[in-house]
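Yeah, one chain of the complex is gone here, protein chain that is, but the others are all in their spots.
The block that comes next holds chain A.
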Amino acid sequence: MNKAYLFLLGCFCLLLAGCWDEVNIEERGFVIGVALDLAEEQSGDKPIITMTDQFVVPSGLGTPSEGGNNAETPYNNLSISGQSLFKITREMALIQGNPPFYEHLKLIVVSEELAREPEMFANSMDLLIRDHEMRRETKVIISDQKAKELLEIESQIEPLPAMHIDRVNENMDKSGALIEPLRIGNLNEYMLEKNNYLIPRVVPSDGKMMFNGAGVFDGKTNQLVDVISGLEIVAVNLITGDLKGGYIEFESNDGEMVYEIKRAKSNIEMNIDETGKLNIDIEIDTEGYIAEVFSDNSLLSKEYFNELDKLISERMEKITSNIIKKAQEDIGMDFFGFRKMMEERHYKEWLKVKDNWDEGENIFQNASINVTVDATVRATGTVDQTRD
């Protein structure tokens, strides 16, 4: 019996030989940002992509007690070109000892140049959605310039460029000119449902970066079609009811004023009449404060508030109608998500029109869309007048 135990014990020792998947934490190359560009040198028929991975260099970050005043930069960008992203990620293991590890990936930046190429955007997103290391919460943005330049912009407060951009992306409640950050999981949803979508757009300039507008993507070809501005995004957010906070500048009889939107709600009704025409009625309700006044009048009177309400509503109606006109006439695409709303609320009708939404019969372009805005001014900040 004892011999048998010894034999078994010996056998089990074989199991101690090692672990296949052992990776020490200091041997992992944590990637927090990925930038995708078209390579500068193209050869052959298939386009070549440059992928830039931003690796964290923990020693450059320092600990709070050290104050992080190390000379070392806390990140290391590595760019490789090739056709397949997977191949590129594996080639990175040929260059540096810590192969890339994507579980903590925060941000994907795609250059507009690449996004304008047909099918390229969808192709390059495939690995980033498919691979099991990738998370569906990774945010996607597009860049006006080379995407890899964006991953070199340092900020004093946030030493890692990818984290810096990621944090700015969250400031939706301060500025209405930001759209809800696009997560790659949602992108996957748009791609599968063939709905058009917007991706936040960043413009680098002089070693700084700024969110500026959004790119309009065609849900069928997954290709960048046009770009809309920050003010237009405020209008889009008002229409979809996604506005978390923001402001509207408007002209009153006494000069320029700024209205800060604290809360916005939209109610969208849509129906298709007998002739097959789509009617959309959008009611927008907002409330907020007068944030800045360039005049010396007293604001606090019921009539004046009503007048301001009217002025603000008109201003909002103007900007929302403009963006709708732009979508219907210039861009010719529905990026408000009306098609998705149609599917959710009027499924039977949607089945009939889904293939003719912004192609074929162009239901969306020929739709009549009415916007009514009801803006309310609640208060004027802490004072009535700042001068007399």
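We adopt the following convention: a contact is a pair of C-beta atoms (placed from the backbone, for glycine too) under 8 Å apart; a residue touches a chain by one contact, two chains touch by 3 or more; residues count from 1.
Here is the rule we use: contacts and distances are computed from a predicted model.
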item	value
Candidate names "ABC transporter substrate-binding protein", "GMC family oxidoreductase", "Spore germination protein YndE" or "Cell division protein FtsX"; UniProt protein name, chain not shown	"Spore germination protein YndE"
Option from A:113, A:154, A:189 or A:281 whose C-beta touches the chain left out	A:189
For chain A, the residues touching the chain missing from this view	1, 15, 19-21, 103-104, 132, 135-137, 185, 188-189, 192-193, 340-341, 343-345, 347-348
